[in-house]
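Yeah, one chain of the complex is gone here, protein chain that is, but the others are all in their spots.
On to chain A.
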Amino acid sequence: MKIKIMYIGVFVLLFGGVITLMANDESPDRKLIGKWEEVMWKYEKLDSSEEGPFDSFHINDQLKQEISLELVIHKAETWEIRPDGALLLHKKDGSSEELHWRLKGRGHVLKLFGHGDSLEHYQIQKLTEDTMEIHFNSDLQARGIIKMIFKKSKNQTHASKIQQ
């Protein structure tokens, strides 16, 4: 009898621990909802850098356009991530494009689709209330990881919370 109680106790303790951990935090698919403004594009490896080796992560606007030519997020400035799985890419010229998003793994891979046959996967490196950092592995001219940093639009955060 004692051993049974011990086994049940350990089982409850383990699952209780997991549930407590998950209940204390928001799921990544809820954290992701909102309007994200692109703040910075960084590149892990550039072919050449005039600023010296320590500045090789920075990227100019022209190079960014060239690199992003093949990507769905081409020329996007603001990402509006909606709870229904839609993603609106608001571009500089005022136009917008609709894509779809899904989270994979433990919520660390962002899958974008709906742009023809194109399918892109981004690693979510950091996702907090107001910051999102995603990485894209590229074999394009600059080679390496593209690092994109977004800040959550304050008004949109409030609006989307009301919507939910």
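Please note the rule applied: contacts are C-beta pairs under 8 Å (C-beta built on N, C-alpha and C of every residue); 3 or more make two chains touch, one makes a residue touch a chain; residues count from 1.
Keep this in mind: contacts and distances are computed from a predicted model.
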Name the chain not shown, per its UniProt record: "NADH-quinone oxidoreductase subunit B", "Assimilatory nitrite reductase (NAD(P)H) small subunit", "Phycobiliprotein ApcE" or "Permease"? "Permease"
Selected from A:I33, A:L87 or A:L103 as touching the chain missing from the view: A:L103
Residues belonging to chain A that touch the chain removed from view: 14-15, 17-22, 24-29, 102-109, 111, 121, 126-127
